[in-house]
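One protein chain omitted, others in place.
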Amino acid sequence: MRLLTRYGSVLLLAALWEAAARLGIFNRVLFPPATVILVRLGSMLWEGVLVQEAGQSLLRMGTGFALALAVGIPLGMLMARSRKVEGFFAPIFAFGFPVPKIGLIPIFLLFLGLGHGSKIALVFLDALFPVVLNAFHGVRLVERQFIWSARAMGDSEAAILRRVVWPAALPHIFTGIRLGLIVSLIVVFLSEMVSAGSGLGHVMIISARNFKIVDMYTAILSIGLLGALLDRAVLAARAQALQWYEGEAAA
Amino acid sequence: MSPDGAKRPNRNPRPSTFRRDGESPDGAKRPNRDPRPSTFRRHGLRALKALARGYSLGLLLLLWEFVPRMGLVAADILPPFSTTIRNVGTLIMEGELQRHVALSLVRQTAGLVLGVVGGVTLGVFMAWSRGVRAFFEPLLMLTNPIPKAALIPLFMLWFGIGTFSKVMLIFVGTIIPVVISSFHAVADVSRNHLWSARAMGDGTTRMLLRVVLPAASPQVLTGIRLGLIVSLIVLVGSEMLAGREGLGWFIAYTMETGAYDLTYASMLTIAVIGFCYDRLYLALMHRLLAWKEEGA
Partner (left out) sequence: MKIVARDVSKAFRDPRRSVEVSALEAMSLSVRDREFVSILGPSGCGKSTFLYIVAGFIQASGGEVLVDGRPVTGPGRDRGIVFQEYALFPWQTVLGNVMYGLREGDAREREARAREFITKVGLGGFERHYPRELSGGMKQRVALARTLAYDPDILLMDEPFGALDTQTRLLMQEELLRIWEANQKTILFVTHSVDEAVVLSDRIVVMTARPGTVKKSVEVPFGRPRVVEDLMHDVAAMDLRTDLWHLVKAEVLKGGPR
């Protein structure tokens, strides 16, 4: 019941959609009834097609995203701690951050081919920027007195990094992770639409081009669900890791 | 300034290498300059210093220039930087590039303006009215995590493959983060500020313009930036996928026809446009947020 009131507007719109499609107010081909799409989603899930395609997308996105985290977090932290490293990388990141990296997809296709490689590289590159920048700011914003306190208690630089800088920067690092995830998802499906023989993005664009409208809606719905699921996962991980942070910002 | 130029409180006041007019990183070693050099010298020095600081970018460009020249990669797959610059020039002379750039810019700007105006308005209404909030919050919570790429075929279907469909994409890509950030920002405006304005006799509109929007602007700007970045990606992607015009389409077209040298020329153009858009945003932000204490 609480769910009903909470998502009232969504349910209302879905019901309107259903009614409009059934009553023929909308073009039935362009707007198939919501129930038809849901049934199709169920059957495609059952047949396992969707799972397989989603697996392809996830593999590409997951690999690129994981690489971006593995490279980006240490790099951003290092940039904040060393002026030499910052001096080298800061201009690159300042210039590259706003560039829509999807525009560079031809380079990746030329050098890495049509397979997984080009998509992974693109996801990596696009996710890298928010991850690096937020890790950088996170470390830069650590209160000077935290570091001084630890130093006064005799901590080595390595211990300070692990016991003070890391936890203090973690909220920002998570911001970077979440932004990186948002961008990764967009880019993986986009690159699959532009050039791929598999993946949810590919299914979506092929269905649209062949006027398999219900299939297209089904693909869109699954992409939305996947996005929501991963976003939830990151938020849950964040809440778990940052229990101390709850309400800290307001305090 | 920080690498992405965003204005944030800096608790460690060591001058960043990227600070606009900060000292050289090893300030101590620098000979003491004439305290008031001529404007020309000051600007000249500053430009030189900025160039020297961006040496890593220069290094990348050199790499781009010499890797194909030395034959490490075939020049038709990767034409050298200088050749690419020349190609950009040729495309501009032929009038081809401007056409696509202009169209992409119009689409981007129209969608962005609509998204920002609509987003801030909706955000204010959501923050001030329970009913509006109850209706839109669940919608936003559901649509926000949808990867915006999924909207491309949908909008192709609904709105066609022309400019309108692309503007709608950018509009949706911008409005969602802007609504969310302005809703939170407006809801967070300190009650004491509102009361002060009321006490000085401000009506709702005046208070909105003079207190609420300025106080909310830092967070709103953060949302706009996210929208800007997401919508640029989506714009280029959707142009690649459908249509016959726009920079994204031109990239895909030259690629398909094997005119790789032109592909590189247009990719360089897109990179520069993205960069300029961002600088514009930053300049605006620094103007709007000049009141914000950096060290606070």
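For reference, chains read A and B in written order, and residue numbers begin at 1 within each chain.
The rule is short, and it goes like this: contacts are C-beta pairs under 8 Å (C-beta built on N, C-alpha and C of every residue); 3 or more make two chains touch, one makes a residue touch a chain.
Predicted, not measured: the structure shown is a model, and the values here were computed from it.
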{"item": "Full-complex contact with the absent chain, from A:168, A:206 or A:225", "value": "A:168"}
{"item": "Residue numbers in chain A that touch the chain omitted from display", "value": "143, 145-146, 148-154, 163-164, 167-168, 170, 242, 244-245, 247-248, 251"}
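Heads up, the rule we're going with is that only the chains that are shown with their structure count from here on.
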{"item": "Interchain centroid distance [CA atoms averaged], chain A/chain B, Å", "value": "19"}
{"item": "Sites on chain B touched by chain A in the complex", "value": "2-6, 8-12, 14, 16-18, 25, 53-57, 60, 77-78, 134-136, 138-139, 142, 144-154, 156-158, 226, 228-230, 232-237, 240-241, 247-248, 251-252, 255, 260, 263, 266-267, 270-271, 274-275, 277-278"}
{"item": "Residue ranges of chain A touching chain B (in the complex, touch as defined)", "value": "6-10, 13, 30, 79, 83, 86-107, 109-111, 126, 133, 136-137, 140-144, 179, 182-183, 185-187, 189-190, 193-194, 201, 204-205, 207-208, 213, 216-217, 219-220, 223-224, 226-228, 230-232"}
